[in-house]
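Omission of a single protein chain aside, the complex is shown with its protein chains in their original locations.
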């Protein structure tokens, strides 16, 4: 049976489906009865849930957060939809269809990854070629690379987001590199492919998106560098040397791709290749951010809400 | 007879040619004789000049700056080349081959302008199309547009620099717009074509590059807006209306294309099109700046001098 | 019948008057009955309104926002006054006395405008004189100039605010110009008169204060410049030339009057006149802002709430 | 005999007058002869001086810096005027006419001080009145107040500069206070009178302008506060109490009159009076700075050199 | 009878004790009955209180804020504990045991103060020694010094906090001064002892922590300087001179100990001693801040909430 998505529930429906429960709280009514307030979510959104006549036993059994199967009905309360729950049972993660719960790129992941591979196969420098192939050959890592979101909030924050972002950046690079003949193609392509690879370790995304401890303490910029060095060590163990000058030029692109110290770049761009990766990254991120913001705010106004990361509201009206 | 370029003069040559004189100073030697120290330049560079046995009359007759015909010889003094002048005569600007004196793009101006016209002819929105055509029909302005430098110092600071910069930006836009289907092509193309049009009034470049008074007081960003409005008024006088929404969307791109308040943008980008023009502008400018800096510093070091505008030195070594 | 102002309603009164309704929401009580929660406002303030036994039809008919005639009574709920509504009917804007709804300067608009005219009539430079008179002769614009608020939030944010602000700035200028004999009086007076003229196009104020689309995309600083250029074009069509040096000096004052890039000035002040207009503007704005903040916070504390625009709380106690 | 001012010396004159010597250096010519290079200055400017056939004894006897009587002649060397010295004798400071050596306001100090006294006599609040009179009665301090420069470099950097600046600020305040009826006149007048009083201890100006050690370690802002508190203590010893609320309101004006933390204000303005003193101070300083810069740069250009404190060049041309 | 601390109350207990009442509000139930909502607090925390069947008379008699004796019972409401009050009587501050109400250092105040005295007794410079002893002899001030909190919010914000902070800073100084032999011990010790002494006048802490008016207008940095100068004046009256060089070196440490202009330092550190006091202050403050934040957030997460003063979340997990 198809999952009933949160954003498709109408008032007065009977609900019998699996959702993620978050932040359940045991409360007592003014009359002294216990009830549980909670949030129910899937990838389409989130609603309030209420289970009246609850017990502390039920409350304690709830995962915080986790998957639960609920039976109940939807109703309108103070103009907001909520779900009144009659029965709750805990569900194991292995039993759910994860795509119902995590937002996911609407592009074809497989096809994007094929194109990524095809584009980086243009790399001619033998050392960068070897290094990139070593990454591509790491099947477990590449699976993560295709799954991990591009970020927590600002842009590409959905399953497959990093791939989509990297894929589009590579396509932009391929389109404009002929216009900048002095820029070293191989470095730009390898730099884009690996610029955020550390996000596979910075972010966790099993049920919801969050930072790993390691991700918060170290950050994806340095994680990316560490992962590249690990691959170089592996190659060295196989008697394939990557020269330090190649490593440094590539590493510099990664370390400077946020472009400014205040965005956590430990280095400022000092090569044409580093500038190019920085601008392509920022361009793709900002266009995505603007597009999503405009799509998500369906009000009558010509303007979105204030976007503090951009220090402006965004204009939604098109000229035609 | 071909002009002898400053950067091709060897020690011990006889010099009989036209150069720009700058900052001449009348000095007396320890023995009391008067001489004139000056700078001599053409588009290829600048040297010290010395005229011994000078008089106050000669000094007063010199343009400050201006063109002079000199006769003399080159010599090495303290490891630097200088020119010892025997005769000086003032030359009218009309008699000189201006290309010998102003740095000029090494690209084909005519061909670039043809491509610019071809690219903006893709604009389909009738109002933007009309507006752009009104600019293209302004022959005098288009001549300036093809001549004016892209800036005073940082990038494209040579005759034809604005055209070269605009041309490359348009090519980048054409290359990447298909990858961002939500971005309005017509606004981006018109925005790029006109983003720095005000530089035709901000900069003067008859003999040397400098700011006009008006350019310094008003700035090219606002000048560009004023010029667009002037064209709209002209069109209105011909009964062709450009709607305010089109004008505002285009004007916003111009006003926000420096991206940050501290770079003199009175508005921050609030549309996808404004972000795109901002990034393409900055990308093309920075790549050009890095390329020129690396080309111009022919030392053995792998690094250029410190670039305060970029807050870093630039790395010159390539990976192959 | 005189309008019953929001801030004069006492608990237990019968209400039968016109107010602006904003953000109405249809809700259901715990028993399932529908009611409408809304805000009711006029120029003196805002209250909560509740209409019990509402229907979706009534809700849908409500303007969002707009004028409504309500019948009901006031009551105290949780120490806050609210209005219980029995009947609602929509009212056309043409039927209301707009002064009841928009905050308005408590100064005499007509008299202030006469004084403004008198002060700018001191301008002796024939070109600036002509230009200013062209503005004064634009009756429709001058009406807007007398009506438009000085800003959205920080200072003079009421009908007639721009006039009051401009008027006071001119009076300050007249008072201090004799103390700065090197400063060009005509430029300062014309600069003040026109410094925010673009706000007539940036702000809308029919029922409530808001930014126009064009205002947000272009901003009042550049709008002011454009309006001045339009007038110059009109004069030119009448064969009256305004020289570029005059235009640039005046334009520079407008473009730099926010004083710092981060406040959206595309230029920094580069003349004594530009500095003077900048300081007079900021002085009048800040004194107004402090005065209003202190007047509006009638608590027992010697301090207002934190003012983030000023990065401090304000001290209310006077020394006597 | 009238002093021969540095900026009035022509080439070929016989010199027999007193100047300040600075930075004398003993050098040897290529032939091994010793000579002394030095700077000679008075309030009108500075020239190079050379004493050929010098000895180490003469060199050691020179004050560094100090007053010397020289005999010699002026000559042109490399287009610059210099003075060739034949005889040097050291002169005691008591023997010189100090006005020849320190730049001095061209306004009438006595008259300005009388006007300052007259303006502050308007103060009605008995405590502020008493406090201000206690300062006025401190004859030694008032003499310094009339002498001390307004600053080291940026504005009013000449003898009598602080008085001139304070005087003009008071006149501005008197002119505009009637336009801001909510602002407490007494606090503004007392605040302006005392806002930079600490400069009498921060700066030394016996022969040249410099910071005192104490001035650099503590700064004039805090020095001013300390001097006010000292006066309050003196008054208290005479059984005249100044209430803490008056002291705090006045002290706050002093401590916040630089307006921003980065200019060394330990507090941001939190009262209308503090804002007014801050703006009047900044307005008078900037207008003075612009005027002096324009007067001092007599080149043909319409623009001064770059002013890093203002982050712009200044425009010198007037509109007629 | 021992005070029943807020954080030790369990649901269902009978309450008969003194608490601080804050922000009481008179509300009416939907049925029209009046009740009073309020906050009840002591040093251990805060709870909601409700008095049903209240009257306006009772409400008006309540201190806002102040001490009240209540009788009632605790109950769980919506998972939060609240207190239902049956009787209220106002209590005079003199009758309460103040330690029950103000958070207080858990260190031994007396012992810390003894150690402070012992450490500063190491000062050998006779003038600093005399000055410090003059402070120690001011019994009333020393009592405040032992009581005042170290700040309002960020660190050591409890009774005795300034003493605890000063004490720990002195111990750090004693521990590290031998490692920096070039640093003048006496200045560092006196500087630390007095660096925040002005907080005794900046903060009030009778029942709750708040800024005094004077504290907000002048700030503790300048207050500290003023207090030191007062002591110097007192000593001078007793014929004991403190030289200006000593005063300036000490004053500079106080004025620069926030280290940066944007934190309200009117001077930047210019001596080794000033740098040392700045770093020891900041180190002790930040470690305390981190420790308290981690202790106070007992959630399961490895991370605290976002700390805007530190621009990060804090990591709670230890490595063992």
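Note that the chains are named A, B, C, D and E in the order they appear, and that numbering of residues resets to 1 at the start of each chain.
Keep this in mind: a contact is a pair of C-beta atoms (placed from the backbone, for glycine too) under 8 Å apart; a residue touches a chain by one contact, two chains touch by 3 or more.
Keep in mind that this is a model prediction, so the values were computed, not measured.
Of the chains displayed, those contacted by the omitted chain across the entire assembly are A, B, D, E. Checked against the full complex, the candidates A:6, A:221, A:285 or A:319 give a single residue touching the omitted chain, namely A:221. Set against the missing chain, the residues E:105, E:168, E:200 or E:216 yield one that touches it, E:168. Only one of D:9, D:192 or D:217 touches the chain withheld from this view, namely D:217. Annotation for chain E: contacts to the undisplayed chain at residues 125, 128, 168, 171-172, 175-176, 179-180, 182-184, 186-187, 245-246, 249, 252, 268-272, 275-276, 279-280, 282-283, 286-287, 290-291, 294, 310-315, 317-320. Annotation for chain D: contacts to the undisplayed chain at residues 25-28, 213, 216-217. For chain A, the list of residues touching the undisplayed chain reads 213-214, 216-219, 221-222, 225-226, 229-230, 233, 244-245, 248-249, 251-252, 255, 261-267, 270.
Basically, only the chains that are shown with their structure count from here on.
In summary, the chains found to touch both chain A and chain D are B, C, E.
The chains in contact with chain A and with chain E alike are C.
Averaged Cα coordinates give chain B a centre that lies 61 Å from the centre of chain E.
A straight line joining the Cα centres of chain B and chain C is 43 Å long.
Residues of chain B in contact with at least two other chains: 213, 216-217, 245, 249, 252, 270. Viewed as a contact network, the protein chains fit none of the simple shapes, being neither a path, a ring, a star nor fully connected. In summary, the structure contains touching chain pairs A-B, A-C, A-E, B-C, B-D, C-D, C-E, D-E.
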